[in-house]
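A single protein chain has been omitted; all remaining protein chains appear in their positions.
Which chain is which? They are A and B, in the order written, and residues in each are numbered from 1.
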Amino acid sequence: MTASTTTLVPPSPRGLRLSKAIPGALLLILPSLLLSAMVIGYPIFDVLRMSVADVNRFGRVLGFAGFDNFLAAFTDPIFLQSAWQTLIWTFCVVGGTVLISVPIAIILNEEFYGRTVARTIILLPWAVSLAMTALVWRFVVNGDFGTLNTTLSALGLPFDNFPWLADASTAFGIEILVGILVSMPFTVTIIMGGLTAIPDTLYEASRMDGARGLQGFRHITLPLLRPFLQIAVVLNVIYVFNSFPIIWIMTNGGPANRTDILITYVYKQAFGFGKLGTAAAGSVVMFAMLLAFSVLYLYMTRSREVQQ
Amino acid sequence: MTSKARKSLICWGALSPIVVVILFPYATMLSTALKHKDEIFTFEQTWWPREFYLGNFADLLFERGFGQAIFNSLYISVGATLLSSAVAIPAAYALSRLRMPGKGAFRNYLLITQMISPIVLIIGLFRMFAYFGMINDPHALIIAHSAFYMAFAVWMLQSYFDTIPKDLEEAAWLDGASRTRAFISVFLPLCLPGVAVTALFTFVNSWNEYAMSLTMLRDASSQTAPVKIAFLTGTLYETEWNIIMAATLMATVPVAIIFASIQNYLVRGLSLGGVK
Partner (left out) sequence: MSIRKNGFWRGLVLGTACAAFATLGLAEAALAKDTVRVRIAEYSTNTGDFFIEMADRFNASQEDIEVVIEHLPWPEMQQQLITDISAGTAPDISHMATRWMAGFAKDGALAPIEGLMSEEFTDSFVPTFLDLQKLDGHTWGLPIAASARGLFYNKALFERAGVEGPPATWGDALAAAKKVSALGDDIYGIGMQGTGLDTEGYWFYSLWTHGGDIFNADGKSGFASPEAVAATQTYIDLIEAGVTQPGVLGSNREDLQNLFSAGKLGMVLSGPWLNTQLADEAPDLAYGISQIPTETAAATYGVTDTISILAGSEVKESAMKFLEYMFNDENRLAFGKLEGFVPVLKSMSKEPFFTDNPKMSVFLEMSPVAKFAPLVPHWEEMAEALKSSLAAAYGGDSAPADALKGAADKMNSLLNE
């Protein structure tokens, strides 16, 4: 792998002598470039334009606003609070997802009875849209009628009528758990791919050297998994950071904005309060945060690799 | 006890907490979907329905056109999978096999297209498709989904293609096959597992997508399953949980079947490629 720091994504091995046909290559890339530039390009332009414009609630540009929209966002304490909560949300969901996905993937990579069933079950949370998952979980954790409390009380635990979503910290905790649950299948799949790519001979060799169990994991599995983990982390951060339905449906950002994240804040500004300018500015800030993270993270993980 | 049996016990034991957490909402869906409406909010809650009521499923299929919604979802998801594969495979091939400038820039560009949530872009997207008169047109959604999910596909495919030895293609050329012919008869069959897994990712993402579908498909007959579920139940004063749960279960089934049947393929495909 090259040590180039200008690209966000690790480039593939180069030095292919198969062809020098640059026009042909461009022709092959062109359809994908055009498709995304057209479909995503215009809306991004629209957001950028609105972020520096005075717009009405229907997106009609009334004039140039300079940085007023950004100022409006940054002087709103709820925006800052949401930004902080977004960091907590993203860190906990992605961290939790990676932490549980590695052992799950390792287990699923072993040979055991019913492995196909186990793999299918692990993938199941992925088979339902986020909005539906969130709705079902809202019902599950309902204090009086939810199946969680019904079950816990039947087991003799004192959770009869316990209102899970009434307190900001338990509500946020549950939302994070649901977030982990739905991010897990994707992550497990990626890590499993990485695991099967590790030749068994490597383990056998290290066993001969006297390494076992955890040591094998630390010295062989983890280093080889690093590129896979790196991708899983970057993509999960992007998806979780922008994830809307779980929080929107379960708590709507409440109580008292204490579970609001940036995306729910932006949505409320745009469609609830008719402040498209502030919403657009917020979106631009979100984009900048993600971009900064990706560059920084990939730079950091890459330089470590180079040192090795 | 054989060692494999013992190992199986340990594996299942270790997985059991997460399996319980995953299956719990499904049990809830099943229990609620089998209850009559007036049994959902009662003084004493029970898991077991008083009587097994299949009316919710019948209601969904025959009265509320949920079958149509499932069909629309399938049409759009399959369409998006085909279109995104059609543009992603050549791009990934070029990235993996051909020499060209700006490969890194192109990959960065793809990553950046993933960084803005569709929810933020909704108004712009809607204005654009309205300009082309494509509101209510499932093809608008096929195009939009492809554009958003293509980046990941290019990415996965490229790293998969990188793992396929070049000697085979080169051998084919030496035998006098054209580049295109070598691509089709030698390269493509080899990378089918990777293509299939990538296609599955796109399919699932498209199947589950809500915000764009909600905005772009206004007509009741063109709605996708996730939107239909929200529309069936989002009245002002009450939520029909029995219907929601039945609908969610039904929407899960096709995807779950795909997961189960593509299982081994899935791991094999990823294991050769994965994301490098």
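Definition applied: a contact is a pair of C-beta atoms (placed from the backbone, for glycine too) under 8 Å apart; a residue touches a chain by one contact, two chains touch by 3 or more.
In this text, all values refer to a predicted model and were calculated from it rather than measured experimentally.
*Asks:* According to the contact rule at the top, which chains on display are touched by the left-out chain?
*Replies:* The chain that is not shown touches these displayed chains: A, B.
*Asks:* Kindly state which of the options B:Lys7, B:Lys37, B:Arg99 or B:Lys166 is in contact with the chain not pictured.
*Replies:* Of the listed residues, the one touching the omitted chain is B:Lys37.
*Asks:* What chain B residues would touch the chain not displayed?
*Replies:* 37-38, 40-43, 122-123, 126-127, 130-131, 135, 214-215, 218-220, 230-240
*Asks:* Would you write out the residues of chain A that touch the absent chain, in ascending order?
*Replies:* 56-60, 78, 142-145, 160-168, 171, 251-252, 254-257, 268, 270-275
The rule is short, and it goes like this: only the chains that are shown with their structure count from here on.
*Asks:* Roughly how many whole angstrom separate the Cα centroids of chain A and chain B?
*Replies:* Roughly 16 Å separates the two chain centres.
*Asks:* For chain B, which residues are in contact with chain A within the complex?
*Replies:* It is residues 4-5, 7-8, 11-12, 14-15, 18-19, 21-29, 31-32, 40-41, 45-47, 86-88, 90-91, 93-101, 103-117, 119-125, 127-128, 143-144, 146-148, 150-152, 154-155, 158-159, 162, 166, 169-170, 179, 204, 207-211, 226, 229-230, 241, 244-245, 248, 251-252, 255-256, 259-260, 263-264, 266-276 of chain B that touch chain A.
*Asks:* Considering the complex alone, what residue numbers of chain A touch chain B?
*Replies:* 4, 6-14, 16, 18-22, 24-26, 28-29, 31-33, 35-36, 38-40, 42-47, 59, 100, 103-104, 107, 110-116, 118-133, 135-137, 139-140, 144-145, 147-148, 150-151, 177, 181, 184, 189-190, 192-197, 227-228, 231, 234-235, 238, 242, 244-245, 263, 266-267, 270, 276, 279, 283, 286-287, 290-291, 294
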